[in-house]
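Okay, handing you the structure first.
Note that this complex is displayed minus one protein chain, with the remaining chains in position.
For subunit A:
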Amino acid sequence: MPRGALSAVGIAAALSIALTSCSSSSGPAAGGDSPAKGLVVGVTSDPDTLFPWKATQFQAVNVLQNLYGTLTEFDKDLNVVPGLAESWETSKDGEQLTLKLRQGVTFADGSTFDSEDVKASLEKIMDEKTAAVARASLSSVKSVDAPDANTVVLELTGPDAALPANLATVNMAMLSSDDTEQELTTTPNGTGPFTLSKRVASQSITLARNDKYWGPEKPKVPTVEFRVIPDESSIVSAMQSGNVQLAVFDDPLVAQTAEGGGTITVAKTPQLNYHVLQLNARHGELKDVNVRLAIQCAIDRKQVLDTAALGEGEVTGPITAPAYKSDPSKRPCPTRDLAKAAGYLAKAGKSGGVTVKTIVSQGEYATSVNEAQNLKAQLAEAKINLELEVLESGAFVDRWVAADFDAAVALNGGRPDPDGSYGRYFTSDGNLNKVAGYSSPELDKLFAEGKATTDQAARKPIYDQVAAHLEDNAAWIWLFAGYTYTATTANVQGFVPMASGSLQYLRTTSVS
């Protein structure tokens, strides 16, 4: 009936006018809304788990390391410093690590932290049933003893210089021996500088200052809210309007946009993570080292960096950790040399060219497909056909995990300790060696030597040899390391960005 229908349209019109007037009249008031005393951090996703031993997602790690404590920690330069363990000592034969625990530390629920919690935590991490992601980092630990409340003794199978650094990740967080995984997934109970205050799934997670935190300085902000804004450009808009004060970006384009407005400061930190063309030396044509070396010589890494990532990064060798950094100029063919590449192909008896099936993920990180296309174009000039298979990230992970590829364009996580970064990939019994596709008795020996050497000055030349071996054999083709961009508004002080992308220095951050 026309009359009814017209009434409906009339109501719709009235509603709409009310909405529009409401919106426009109240707009400026909201726009001028000043930030609360707490800090708001813009994130694209909320944590996929609150259980620290299983957290690998960047957002989850960032939240959890503010809630939980670890036996050791990294300082801003990624040196290992005391955490819940005040000091540690290795026995002369290197088979015993004794940790002295900090006293007077409490969990968020008020219970006291002691050696029983450390023993229970480490034993559970080592138990396969827990499915803790850092289990392999404790492979040298035979047993854990707690002779008194403040002392923990780790019996080792042999010297392990990487162990103190391995204990510093949030995947090694110390949990109360009374807590279960089920409880902690809803109610975190850690010794970190903050405690969980409120969580609204997919929208925000708010932490409150832990006034009982053991550190010399208590956190400066009363609260930190990780606010979920799924789109990075929308985070920039939220910073411009003063609703968000801090955010970490990976995409150089977004960082440029943020900086462009003039109200946001963007700090660039070289990343530990590295972009790489992973080769599978156990597959097809790549079994021949000369084919791999031909690829090594046919690539201008700077061109990949400039084309795919706006030149935002540095060409890198295998090791990106500041204390052990590889020198990319020492690799075979530090600059592109097509004649040499042709020579290597001829040596391999493949002067007519080779085809390398390469997997690329789409959407996992911003530059992947552009990198792959540039690599393909460059290698085509050396008669190397990079056959690209661009996959959705789930499909990419499946193929990567199964080592079902000749080559893979990847962004891999670097760690502060080179053994942590590459021991698992390139030792013959490493848990990722199947994916790395390369191992050698020399590398096994070098990694073992590196683990057994506690003096950092003495370790550096060992890992230089590791890096040289990897590049001389073109195990993989290391390309470049990008930057992490930490964007802050003018009223934020005291935040220290880290090469690991960690937000642990939220505890020293203040908002004026």
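Operating definition for what follows: a residue touches a chain if its C-beta (ideal position, glycine included) is under 8 Å from a C-beta of that chain, and two chains touch if they have at least 3 such contacts; residues count from 1.
Keep this in mind: contacts and distances are computed from a predicted model.
Student: What is the missing chain called in its UniProt entry, if the choices are "Carbon-phosphorus lyase complex subunit PhnI", "ABC transporter permease", "Bifunctional protein PyrR" or "AAA family ATPase"?
Tutor: "ABC transporter permease"
Student: Can you work out which residue in A:Asn243, A:Ser421, A:Thr453 or A:Thr486 touches the chain that's missing from view?
Tutor: Result: among the candidates, A:Asn243 touches the missing chain.
Student: Which candidate, A:Ile229, A:Ala255 or A:Leu286, sits in contact with the chain we can't see?
Tutor: The single option touching the absent chain is A:Ile229.
Student: Can you work out which residue in A:Val409, A:Val435 or A:Ile462 touches the chain that's missing from view?
Tutor: Among A:Val409, A:Val435 or A:Ile462, only A:Val435 touches the chain that is not shown.
Student: Would you indicate which residue among A:Gln103, A:Thr185 or A:Asn491 is in contact with the undisplayed chain?
Tutor: Reading the full complex, the residue touching the unseen chain is A:Thr185.
Student: At which residues does subunit A meet the chain that is not included here?
Tutor: Missing-chain contacts on subunit A: residues 1-6, 9, 12-13, 15-16, 19-20, 22-23, 26-28, 30-33, 45-46, 48-50, 54, 56-57, 128-131, 133, 135-136, 185-186, 201-204, 225, 227-231, 233-234, 236-244, 261, 391-392, 394-395, 397-401, 403, 410, 412, 424, 431-432, 434-435.
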